[in-house]
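Apart from one protein chain that is not included, each protein chain of the complex appears where it belongs.
On to chain A.
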Amino acid sequence: MEASISYLNLRDFSKVLLALSKIDDAVHWQMKRNQITLAALNSSKSGFATACLRQGFFEKYVFRPDPLQLTGFANETIEIKTQLRPLLAIFKNKLFESSSHPANAVAASVDDDTAMKRNVTVEQASFKLVTGRHNCNLTVKLSCKHGIVKTFRISYEQIESPHAMFDKANCHNTWTINSKVLRDLIEHFGQRTEELYLEAANDRLLLTSFTEEVVHNNDVLKQPTQTSVSIDGKEFEHVALTQGVPIAMSLREFRAAVSLADALGVDINAYYSTPNNPALFEIVKGPQQDVVVQIIEATIAPPDVNSKATAAAGAPTGTGARWYRSARTDGVLQQAATSRLTSMLSVPSPARPELNAITAAAAEPLAAADTSITSADIDAMPVEPEASVSWRSQSDNAAEPLFQSILFTNSEQQGSNDENRGSQGGGSISYYVDEMPNEEELEAFADDIDQDEEFGPTQRQDLQIHGIFSQSTQR
């Protein structure tokens, strides 16, 4: 097998490797006639990532398998596994550019004399699988500027690649969002946060991160901190969610997926259904889908979900109220598409700030569209359109920030949300209140927190934060 990647795609390749390294230390290569699939499975088998690079991604791709190495008869495949550390070291600290590129002509002359810039300009990388009596290795050759050639030989073992089974069609929760937006929001989660809860609540997607005990100055925070970010449905390119039980998964893989999508500059798609079924995050890049990265995570039901909330939201099987939104078809009432996964419904929404009357307005077209949905073979949807689709209620105003941090709730919030909920009952937010530390405990940490940068004054109870980007004390 011989492949070479030009400088245009080398950066993407190194980002893919970086994402895979967050899943596991080793990567499986599955080389076929017209594509290479990289796969990584983590040690607890709860996270799996695969990156399929099709022939178009490579500048040159030659598949001349050594018969001794093949596995599979119908579809010739070579399957090997290598460590990721040497691969990452190869691509670290490198500039991927062509020296003949006009933009670099100026840069090159400056670079030579400003000493010690470690950036080495790589023009092309070629991969070769070398098999022989003595030398069995994956050879990576980087052709750099000025004719310098760096050769790296990494040893491999022949082992079967893992595969994951995932049924996209059975996922009734899906969304697509611009990765930069999502990445900026994810950054609000604490550094050592481990778990993530995804939940659809009231036309918004709620992401909550949960921290295990954090040691700070010899004190252990007795109550874990939760950070919640809720994203309005309008931020998504496409969203179709069922209000139901939140699902929990490891934040590490999710973060890796979001950073990769952001580095590649494309949207990120998510597919999941109910807890205990895996969740898929998919990133596709390239006109012919030359790069398809899928990260699959195991999910569980968060153990501490308030039963009241569950009852209000619907049975755990996910037949709670459903809501859809698609940016692509904004303003146009659309017939639902045939497949479950891609069904979208858009409610004609007037200019966003002025949505006072929408509750009534929305109900009607939705009711009309309701019938069309059921006829398009979707999960049976309970008829509660008012609750799920009423984007705004009368009390909302134009100044309401787009993203709310529901770290601290108070009665005002609950009150206004109650109006929103309609038939859902006012208890949906109550499960958060139970998690919040009470005042005495907070007081005990007040001094420490004051001085600390990470847990600073934003955590104090007297400061009401509404919105990540604004700190208004008035709701």
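Going forward, a contact is a pair of C-beta atoms (placed from the backbone, for glycine too) under 8 Å apart; a residue touches a chain by one contact, two chains touch by 3 or more; residues count from 1.
Just so we're on the same page, contacts and distances are computed from a predicted model.
When the unshown chain is looked up in UniProt, the name that turns up among "S1 motif domain-containing protein", "U6 snRNA-associated Sm-like protein LSm1", "Checkpoint clamp complex protein Rad1" or "Glycerol-3-phosphate phosphatase" is "Checkpoint clamp complex protein Rad1".
Among A:Leu8, A:Val62, A:Ala89 or A:Ile159, only A:Ala89 touches the chain left out of the display.
Where chain A meets the missing chain, the touching residues are 66, 83, 86, 89, 112, 114-118, 120, 128, 130-135, 137, 139, 146-155.
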